[in-house]
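For this depiction, one protein chain was excluded, whereas all remaining protein chains were kept in their positions.
Up next, chain A:
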Amino acid sequence: MTDTPVLSVRDLVVEIPTRHGVLRPVDNVSYDIHAGEILGVVGESGAGKSMTGNAVIGLLDRPARIVSGEILLSGQPIQGLKRDAIRKLRGKKMGMIFQDPLTSLNPLLTVGDQLTETILEHLKVGQTEARKRAIAALEEVGIPAAAQRINSYPHEFSGGMRQRVVIALALCAEPDLVIADEPTTALDVSVQAQIVALLKRLCRERGVAVMLVTHDMGVIAEAADRVAVMYAGRLAELGPVREVLTQARHPYTAGLMASTPLASQGRKRLRQIPGSMPRLGALPTGCAFHPRCEFAQDKCRQEPGPTLDRCDGRAACWFPLTAKQEVSA
């Protein structure tokens, strides 16, 4: 592992201009991912998780755009690069895995077509070599009889197998960074575990940095090394997964954990976080979480929450929870 993180995001701000004013789906987000590390990004729908991933890979849908901040790929800034230069980075340096394997593959091209096309685009190899590598890529993600299956069309695979093909596609040009955007959400539970295990294995073996976007705390607990919790476009908490899950410092993380069913807790009634995440167009003043926070004080209502680097670097909260405090419903 080198010191330079594979991905370094600094003070990233994404804005969407609308008729009713400018929205900020991603607001001052900073984090690093090192080689061989899985960073889990969690949060409710609309918290800015996927938007962050899309911003990194340069696939923001217009009119969303990056207005400030830096994205460094192995220390190299990627903003300001020409469109074609960024395109060449995609697939080669950073891959992306999407949520729904049923719709991520082109139904009219064989799996082999799509793999060799990607390999030929990024690596300087010939047709035969590309095909060999495509078969190897399928074998690596655990597709049986890869040499025959390579000529199959996507509809001839099951959902879990298709997600494996998607992972093979994202990794076939050997990128250093993989952004997995809810890779297990559309799958059966038993298949989910397999895909998570596969991602973990590939990450360790290849030393790939993985950004794992999900809203499933179980997947985070299983796979991630560190976890970033997002709320209303901001990072609420960032830290090693064990610490964050067992000793949440931000009240939102604590609430999120309390509302996740755990087998070990038996049949306790689940707590809910009251209310719902504010719409981006109607953020409250002060800390965005304060209307739902049971610890909110006057400072939280008046001043915007601190960014991570301005407090302890772990929880973006004026009054982070200490070990003794427990969330009570």
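Criterion: a contact is a pair of C-beta atoms (placed from the backbone, for glycine too) under 8 Å apart; a residue touches a chain by one contact, two chains touch by 3 or more; residues count from 1.
Quick note on the criterion: contacts and distances are computed from a predicted model.
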{"item": "Protein that the absent chain corresponds to, by UniProt name, given \"Electron transfer flavoprotein subunit alpha/FixB family protein\", \"Imelysin-like domain-containing protein\", \"ABC transporter permease\" or \"Universal stress protein UspA\"", "value": "\"ABC transporter permease\""}
{"item": "Contact residue for the chain not shown (choose from A:I16, A:I33, A:I57 or A:C300)", "value": "A:I57"}
{"item": "Among A:K88, A:K132, A:K200 or A:R301, the residue in touch with the chain that has been omitted", "value": "A:K88"}
{"item": "Listed residues A:V9, A:A47 or A:M96, member touching the removed chain", "value": "A:M96"}
{"item": "Hidden partner interface residues of chain A, rising order", "value": "57, 59, 87-92, 95-96, 98, 100, 103-110, 114, 117-118, 121-122, 153, 155-156, 158, 166, 169-170, 173"}
